[in-house]
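Only a single protein chain was left out; the remaining protein chains are all shown in position.
Take a look at chain A:
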């Protein structure tokens, strides 16, 4: 059984260390729509963290939790709409649905992590998909970041309804994205590649009145 299971998936490094350059989904948007610089007046700062490793984990919560705990040292969040992180905040796991979690790690780690997770999961009934190429992560900071979000999403982003450590998939402008709040001051948006340009331009437009700046 285990030999057979091992052959059912094709595990390969989606980003091998070669000369082929990789670009963020927003590379074209930066050229086309520009990058307003951060100034003294900026009340909102946008920062992209491109090329992170994104893995979608699917399966039973208990089985995945055991494996992830063994490999990463912290477990998958069991409560709906919650987010757990390691101590440095570099690696995070977010609840997406009752049998689905999003694992984000520093770029380059995802391949070895996926291999180790598959080893730890063995014959369990699960799926892991590397979606690193399909999405990117934006960070919003600044005292007007919440107001920018209020203009963009119907979801309640008031601190009472959206405490630190929460993450939801919701409507954003006329698109949708994953919105999460890893710390008191920072919001993270996980965008799909095909919506990245639209969302980027929306955020620039919505942030214009707060003199939004984009950090390189």
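Quick note on the criterion: a contact is a pair of C-beta atoms (placed from the backbone, for glycine too) under 8 Å apart; a residue touches a chain by one contact, two chains touch by 3 or more; residues count from 1.
The rule is short, and it goes like this: contacts and distances are computed from a predicted model.
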Next on the checklist: Missing chain, UniProt name, options "Carbon monoxide dehydrogenase", "Peptide/nickel transport system permease protein", "Sarcosine oxidase subunit delta" or "Carbohydrate ABC transporter ATP-binding protein, CUT1 family": which is it?
Outcome noted: "Sarcosine oxidase subunit delta"
Checklist entry - Who touches the missing chain here, A:69, A:125 or A:208? => result A:125
Checklist entry - If the hidden chain were put back, which of A:26, A:96, A:157 or A:189 would touch it? => result A:96
Checklist outcome for this item: From A:14, A:27 or A:63, the answer for touching the chain not displayed is A:63
Checklist entry - Of the listed residues A:24, A:85, A:115 or A:170, which contacts the missing chain in the full complex? => result A:170
Item to check | chain A, residues in touch with the chain not shown (by the definition above) | outcome: 58-61, 63, 80-81, 96-100, 124-125, 154-155, 168-171, 176
